[in-house]
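Working notes, structure below.
For this view, one protein chain was removed and the others were kept in their places.
When the chains are written out, they are named A, B and C in that same order, and each has its own residue count from 1.
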Amino acid sequence: MTPVDPAHNDASMVQLLTPEGERVAHPDYAFTATTADGGVADEGEVIRGYYRDMVLTRRIDTESTALQRHGELGIWTQLLGQEAAQIGCGRALRPQDYVFPTYREHGVAYCRGLDPLRILGLFRGVDQGAWDPAAHNFANYTIVIGAQTLHATGYAMGVQRDGLVGTGDRDRDTSVVAFFGDGASSQGDVNEAFIFAASYNAPVVFFCQNNQWAISEPIERQSRIPLYQRARGFGFPGVRVDGNDVLAVHAVTTAALQYARDGNGPVFVEAYTYRMGAHTTTDDPTRYRMSEELEYWKLKDPIARVKVYLTRQGLADREYFEAVEREADELGARLRDGCRALPDPEPLSIFDQVYAEQTAELAEQRDTFAAYLASFEGVR
Amino acid sequence: MTPVDPAHNDASMVQLLTPEGERVAHPDYAFTATTADGGVADEGEVIRGYYRDMVLTRRIDTESTALQRHGELGIWTQLLGQEAAQIGCGRALRPQDYVFPTYREHGVAYCRGLDPLRILGLFRGVDQGAWDPAAHNFANYTIVIGAQTLHATGYAMGVQRDGLVGTGDRDRDTSVVAFFGDGASSQGDVNEAFIFAASYNAPVVFFCQNNQWAISEPIERQSRIPLYQRARGFGFPGVRVDGNDVLAVHAVTTAALQYARDGNGPVFVEAYTYRMGAHTTTDDPTRYRMSEELEYWKLKDPIARVKVYLTRQGLADREYFEAVEREADELGARLRDGCRALPDPEPLSIFDQVYAEQTAELAEQRDTFAAYLASFEGVR
Amino acid sequence: MTKMTLAKALNAGLRKAMENDPKVLVMGEDVGKLGGVFRITDGLQKDFGEDRVIDSPLAESGIVGTAVGLAMRGYRPVCEIQFDGFVYPAYDQIVSQVAKLHFRTHGAVRMPMVIRIPYGGGIGAVEHHSESPEAQFAHTPGLKVVTCSNPVDGYWMIQQAIAADDPVIFLEPKRQYHADKAEVDEAAVPAPLFASRVVRLGAEVTLIGYGPTVKTCLKVAEAAAGEGRSVEVVDLRTLSPLDLGPVYDSVRRTGRAVVVHEAHTNLGMGAEIAARITEQCFYSLEAPVLRVGGFDTPYPPSRLEEEFLPDLDRVLDAVDRSFVF
Partner (left out) sequence: MTKMTLAKALNAGLRKAMENDPKVLVMGEDVGKLGGVFRITDGLQKDFGEDRVIDSPLAESGIVGTAVGLAMRGYRPVCEIQFDGFVYPAYDQIVSQVAKLHFRTHGAVRMPMVIRIPYGGGIGAVEHHSESPEAQFAHTPGLKVVTCSNPVDGYWMIQQAIAADDPVIFLEPKRQYHADKAEVDEAAVPAPLFASRVVRLGAEVTLIGYGPTVKTCLKVAEAAAGEGRSVEVVDLRTLSPLDLGPVYDSVRRTGRAVVVHEAHTNLGMGAEIAARITEQCFYSLEAPVLRVGGFDTPYPPSRLEEEFLPDLDRVLDAVDRSFVF
């Protein structure tokens, strides 16, 4: 028996843009800027777009955190530090692709065109994230850790049955992305998803944002080897990418999605990143992690490196950055007002949303409660 | 993304005794005959012992199958073909080691000294396999697929807390064996067991008898790569051994158990074998598998190759083999009579076995039922 | 018109559903070549192919969890759980996802999924093969739970469950699979899925059963009739929603009721039914609603299952007791 080396940081991580803002080459992956229809796009324009995406995403996050502090939200799941992982992946998706998020994919939701206010509704408690997933091919947030990875795999099995893998038609071949965290990798459901996806060769990309922490538990508690290597045990490829490098994440995810669309089966992508904020606004990370760690990761900020790159390359100037800031301010204002304006749900509505076909027994319970509420009319 | 080669039969399988009865060498593993206290034992005597163990185990199985056919058992889980995997592993165990079986480990039970009649009791339906696991460090049969692998891992965590790994004391250092099948490898529980065992470096050997089938489903449905490679994804060693070669199984398991006892953590052993019989006596394999396959595996019979070896080497003669047959006949007779003599349980007993501390409400239910039964005295 | 066992009727009903709607899929362990350990899916893979009759890896959470995704993609998965005791690994997916997605999404996501579970005891099996999990699912809003007691219902109810747009836990009394044959008229107009049925008229006491215990109740009624006692029998058919209208009508006439099921008595369906009958028929009751169920012990080794299960004598005893009040 030869023990397996438990090294967690291994060399194989794909990086194309260093924290210092230098472009670097990688033997297997290169960033290519493409237009929606697959044509060649202006690289500067595309990277400026990612910068803007990440700034706006961060603003959605900081604004929502503030709203929670002001009592407008019950809780908020911060993505601070994970902007590149989510935008790099979100921008690699095609319209027909389908996403199964956790509860932290605000940046991906933004890429899919979902109004952030729909997400705020969930955390405000006016609903449970009731958006129509088919409207943006973006499933509803899933809170039970790992459950959505099986849903994604099943959805991908449906795509196979619809004959939409490996046809070569770039507008029809479809891949599915299952998001999950480092902690989630320990759930039985996630490993069963690997098994089903491998067994049926389903077109699903398992996109793991390894942000180093599962609430208070470090990644070492979940796995003694780099997470992307988990895929080796199930017979499909895994790759680790610098999750704070939007270009690398985009390049690797693009390849992974195409690999799945072409009918080659599942892929595991580990976006190596860091949860800069608390687990949620109710969490207190000072109880379990060192501020040094935070300082170390600050130097790897996903947005700063792109800004440095754009500036150095003369691809963007002060005006541009200020314009993006203004846009972010406007977005922030819209979220503040929009959140406060979210209407409270109708008490009786809960009885109407349980079944597609209402039952007599529940309708009766509804009526009884309606009469009960009515009895307070004027009284209260 | 480079696809993973889905080859199922790979070269790396450890074999020390060929189906033709030839001893062959392996770079990493060699069979060594040792006495209980670790001294050198007479190899011929030890291998004769394995032969006898396998013949008696097979007899337990064929006899029980016959008993089921005669209506004495409700069902029987046949191990035909898996004798070497179970004896090779069972004989590598030390007294302090602890075993968590599935529902098919009759050969391992035999090695642990559990009276086969206790097992027949379960399949006859007079109890549910109620033996005291501490009596032979052999846990109760577990029917829910995979559940026992977590129990084994937890037990191994207990061993760690008792300070009984890596002390160097051969009579105290303890390892735990979790048995499971190829189909079970798809259960969330089994993969969670891998995760917990790796995370805590628990002294557990995951012993998978890959008998190629999970009822009607071939191994390919569960995994597209050799099962022992599953361990790679979790960061601990895995090895495939010829499960029909008792010497190889013994050598590999001995190494695996020691690796765990020494405090190196979990190991995955895949015993590559074949389910020669039906899944259970109620199953009809002709519905889903080819007789050619059966013929192919007949040539790899675990007992025949040892007999050939012993004969060719002059290590055993006709008298010996006949003596073993007689012993098997006696065992068979004992099982037949013993099984029929197993007493039916007392109806009221079920109320007494639910809790360590009986509850008033269940005691009352018992009394009511007792009175009800009494009301029939004489009537029936 | 063909005479069928419940097993054959379910098989025929599944086949019909698959013929009628190409989106219907069957998935589970050994449902393909083997046709399931009870042969309920016999021949379906041969005729509808491996894409529609899917042998799954050995993982129940995986079966139900992937079925959720297939349903979101527009399919109508029919999952087979091999035995009642093996539904629990899928419990989380069932109660937290299958049951809640419609509610969570205000109906944007529908779960037209059927989870077939052979349930109940009496077949001499080992542990985990004779459980009655219905109460746990009926306690879970968002699920619908039905159970068939005879071949005719089996043939129609499985088709109606598959056609329903809500998730249905479909409980099949495995002991009845091959028990009796009945004429199934494929041309008939079936009774609605979520409706109970009075299967024997009577005047003095109302016996309420479902699935495997309906037969027992009818035997009891027969025996009681011999003793000159008139027993009405109701087959619930649907456990969630409950359709107790016919039960209330009956109890208002009889003044007495006994609920019979194999599940543990404590917090079994009988508890809910007794509570509701008492609320609705308080002034009609001559005696408290009595319950005859499995005992509050784990299901016993098979040699004791006849004692554990409600049988003719234990139900008759309860009927008698309901008259001493």
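To be clear about the criterion, contacts are C-beta pairs under 8 Å (C-beta built on N, C-alpha and C of every residue); 3 or more make two chains touch, one makes a residue touch a chain.
Because the structure is predicted, anything quoted here is derived from the model rather than measured.
Trainee: Please pick, from A:Ala214, A:Leu227, A:Val269 or A:Val324, the residue that touches the omitted chain in the full complex.
Mentor: The one listed residue touching the chain not shown is A:Ala214.
Trainee: Which candidate, C:Lys8, C:Arg52 or C:Arg104, sits in contact with the chain we can't see?
Mentor: Among C:Lys8, C:Arg52 or C:Arg104, only C:Arg104 touches the chain that is not shown.
Trainee: Would you indicate which residue among A:Asp61, A:Glu83, A:Asp173 or A:Asp189 is in contact with the undisplayed chain?
Mentor: Once the missing chain is taken into account, the touching residue is A:Asp189.
Trainee: On chain C, what residues meet the omitted chain?
Mentor: The missing chain touches chain C at positions 61, 85, 88-89, 91-92, 95-96, 99-100, 103-104, 127-128, 135-136, 138-142, 240, 263-264, 266-272, 274-275, 278-279, 282, 287-291, 295-298, 325.
Trainee: So which bits of chain B touch the chain we can't see?
Mentor: Residues of chain B in touch with the missing chain: 100, 127-134, 139-140, 142, 144, 147, 149-162, 188-189, 192-193, 195-196, 199, 350, 353-357, 359-362.
Trainee: List every residue of chain A that touches the chain not included in the displayed model.
Mentor: Against the missing chain, chain A presents residues 74-75, 103, 122-128, 143-145, 183-184, 186-189, 214-217, 221-222, 282-283, 287-288, 344-345, 347, 349-351, 353-354, 361-362, 365, 369, 372, 376.
The definition used in the following text is that only the chains that are shown with their structure count from here on.
Trainee: If I average the CA coordinates per chain, which chain comes out farthest from chain A?
Mentor: B
Trainee: Chain A to chain C: how many Å between their CA centres?
Mentor: 41
Trainee: Express in whole angstrom the distance between the two chain centres, defined as the mean CA positions of chain B and chain C.
Mentor: Centre separation, chain B to chain C: 37 Å.
Trainee: Nearest whole angstrom, what separates the Cα centre of chain A from the Cα centre of chain B?
Mentor: Here chain A and chain B have centroids separated by 44 Å.
Trainee: If I count partner chains per residue in chain C, which residues reach a count of at least 2?
Mentor: 56-57, 59, 61-62, 89
Trainee: Please list all residues of chain B that touch 2 or more other chains.
Mentor: 186-189, 221-222
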